[in-house]
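Complex shown without one protein chain; remaining protein chains in place.
Labels run A and B following the written order; every chain starts at residue 1.
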Amino acid sequence: MSRIGIFTCWCGENIARTVDVDDVAKQVSSLPGVRCSVNYKYMCSDPGQAMVREKIVSEKLDGVVVASCSPHMHLKTFRKAAQAAGLNPYLVEMANIREHCSWVHHDRAQATAKAVDIIRLSVEKVRNDAALEPIRVPVTRRALVIGGGVAGIQAALDIADAGYEVVMVEREPSIGGKMAGLSETFPTLDCSQCILTPRMVEVGQHPRIKLYSYSEVEAVEGFVGNFKITIRQKARYVDTAKCTGCGECWNVCPLKKNPSEFDFAMGMRPAIYIPFPQAVPARPVIDKKQCAKLIRNGCGLCEKKCKAEAINFKDQDKLVEEKVGTVVVATGYKLYNIAKEQDKAWLSGYGEYGYGRYKNVIDSLQFERLVSASGPTNGVLKRPSDGAIPKNVVFISCVGSRDNAKGLPYCSKICCMYTAKHAMLYKHKVHDGQAHVFYMDIRAGGKGYDEFVRRAIEQDGARYYRGRVSKITEENGKLIVRGTDTLAGVALTIEADLVVLAAAMRPADGIEELAQKLNIGYDEFGFLLESHPKLRPVETNTAGIFIAGACHAPKDIPESVAQASAAASKVQVMLAADELTREPEIAAINEQTCAACFTCVNTCPYHAIERTELRTGKGAFIKRTARVNPGLCMGCGTCVSVCPSKSADLQGFTEQQVYAMVESLA
Amino acid sequence: MNIGYYPGCALHGSSNDYEQSLRACLGALDVQLQEVKDWICCGATAAHALNHKLSLALPARNLALAEREGHKQLFAPCPLCSMQLLKVQKAMAGNGLRAELSQIVEADLRGDGQVLNLIQVFQTVGLDKLKTAVKEPLKSITAACYYGCLLTRPPEVVHFDDFEQPKSMEAVLAALGAKTVEWSYKTECCGAGMTMASEDTVLDLAHKILSNAAAHGANCVVVACPMCHVNLDMKQAAVEQRYNKKLGMVIYYLSDLVGLALGLSAEQLGVNRHFVTKA
Partner (left out) sequence: MNVQGNPVAQHSAESYPIEFLAHTQLANCYQCGKCTAGCPVAARMDLAPNQLIRTVQLGQAASALRSQSIWECVSCQTCSTRCPKEVDCAAVMDALREISLAEGMVAPSQQPIVAFQQAFLDNIRRNGRLAELELIAQFKTAVFFRTGRLAFLFKDASLAPQLGKRKKLHFLPGKVRDRKVVERIFAKCSNRSDK
């Protein structure tokens, strides 16, 4: 025989304005199994909770229904209260008579009748509730950080400094990401490498950070607290343990004219190379597509020169396994390709801007390398075609972004700021030069940002024209830029020596494959999806996997760093104990009646069901069965709906409970 | 090879040198042009500028006539005509407009024929075939290929070549052994039908086009549009006078150059009927 207590809340005026709470409390007291029915103005308050606790003890209740707001608001509150009074917290139900009743209806009589019906449902549910226990999942107290740019570096340092081991996987030969290649950063005009490289060194030397550089995540298995990651260490053909980074090899390499990836083809590198002098690790790699020894068994000079005998032409990719409890994805961005070839059918390039045809039309990252003090021209702005110093530079904003026709409708967020920065850097280097900026709007919402842009215009003389550019052609070594200023209502043509296109930020190559391996969501542009855009910006819908930086959306360095620390704090919450607690309202499969058809295995969106076998103590085979992994199941109920033998059921929402609720209304 | 042929008003009017060139050249390539009987004007600029419905109905009538005669392919040597025909086909796709237009033009309209411009006719013949048929490679030709507006625009209507950096005409000239230049005005407008109504506009635009072609080292300009030809050839003297500049650019129809390479004479092709001829 049930002993159920009903606690109906006025919620101030929120419920009581529309629902006659006194009447409701009176009506529901006569429902079968109800021991007591009380009402109070603010059930969630301390006195309200005390009331619940008191009644549980005095009336020896075995089930509690709180008729008030949405369970999203206070289910945890009342479960805690019940537990404090000695009642299993999963014997508490909430009847939502606010969001589902008083807030959406006007007629008092009808709303009151509906509130009674809603409570009736909850009474039936709680009558059939089982005293569930939370699920405990063991946790491997280590974290994986995918991506070694500024976001990955920040997250790794925060987690490692908190005392946990971090495995970092970086695709390029060195960590540092795009920030390592920038010249100066807005709004302070700090030298980018100067502020980043100390952090990079810290990562490289940190006792708790295990860095896999020139490596990629090959496979991901497991679930929150218990991930098994397979990492592919690509063949460097250099033994990093023996190598001292002396540089003899890359100095002697005869194949010096390969476009440098780090310089975005603004400079060259040898076939054996280190991407930049401050690389971490400071060890070279050999590009197997260019090395004469690897292609046709020629050359071999580097091996001869290497005193440490670190060159190993027989090197192979290696697969390594690491166990971690949580993952932070910080894979960063790439720029939209302005030339014609695209990686998606719905994107197209800007044929009208001549990028790829005219040498002196470059993109923003290429410009960064040209003005960077450690760049291919040592910080002297020499234009690509003839090395001349440009006296008129045109900067064009919104190339590829805010453009429905070409395919990327979003704003790339950082370009207004870095274009102003570029105009300023240009003026600081070329005192008699003129910067021209074509813009549509100025997005400068950060601290000191608007003032920064105004400085470019008011102090450094950059000319800003409000409008897009239609076409760029080249005549006699000059780039003819045909644009407009809509504020004056005129078309205008600028003769430029160099044109810099602010190309849109997109997620880095391979993001979709990686997201599928991790089972996390991504949008049509490839940006990783957060759990909730306002309140959960660094979590994903897959437990244990967090995101940070530009892989989530276009953003600048301060935001990436902040998001990385946020992700690190979420990781630390998860790694704080040896065990993780999960809510028990998940699926369970009756293994005796399961027919092992495994339809559920194929339908489960979280890959949370395993095929397994029942065996006797001595190992004799009994039958096959499906089994839910309590660490992965999210309680969506898909398996319940497809199971032909009705062996799958949802704890806390069993078929019996649901039918009881439905029938109670008949 | 037989294809339907829709000459358009210009080719039967003051641009009949273009038709002479076409017939001679395509005849030599064994392409038989079957002129659509009783074709009417496509409406040109006047219709789309003044009456949207008429601008669909007039080309629709011609599509229906061509279909009635069983032509799967319809060659329209004037890009304004070919663009209007393609525009009607696109406008009719998947809605009730086809029925309405059939009723207006008093002929059944399916809209499923293939509309070809001059370059596409040569592509259909096959550039390899063209190359082997060349008797006199055009070694002295360094051409600026001028596409004008409507061969490649609007791209979602004409679906032809790269609308920013087209290369299809250059490919034909390469097959003829001619050289071409990369220049900046391939698809910039010449002023189209404004020749009489706003001569100022045409002279300004033609001047820019011809000067740029010369600046990039071309010794002639090749076109596939009768209006472009008029504005660059007939109006060249006026351009020279207004801007005090000697240009002396021969403007060839693409079919002129193909014909010359095949061994036809300038007289056969009507090249001598241009305003600007070789000195």
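In the analysis below, contacts are C-beta pairs under 8 Å (C-beta built on N, C-alpha and C of every residue); 3 or more make two chains touch, one makes a residue touch a chain.
Remember, it's a predicted structure, so these values are computed and weren't measured experimentally.
Note on the chain not shown: across the whole complex it touches A, B.
In the complete complex, the residue from B:L85, B:L150, B:L173 or B:L232 that touches the missing chain is B:L150.
Interface note: of A:T484, A:S560 or A:N629, the residue touching the hidden chain in the full complex is A:T484. If you put the missing chain back, the residues of chain B touching it would be 9-10, 12-17, 38-41, 43-55, 57-58, 61, 104-106, 149-150, 153-155, 163, 187-189, 191-192, 194, 196-198, 200-201, 205, 234, 273-275. Listed by residue number, the positions of chain A touching the unshown chain are 352, 398, 402-406, 440, 466-471, 482-486, 489-491.
Please note the rule applied: only the chains that are shown with their structure count from here on.
If you average the Cα atoms of chain A and of chain B, the two centres end up 53 Å apart. Those residues of chain B whose C-beta lies close enough to touch chain A in the complex are 162-165, 184, 212, 215.
Contact residues on chain A toward chain B in their complex (touch as defined above): 340, 350-352, 357, 473-476, 480.
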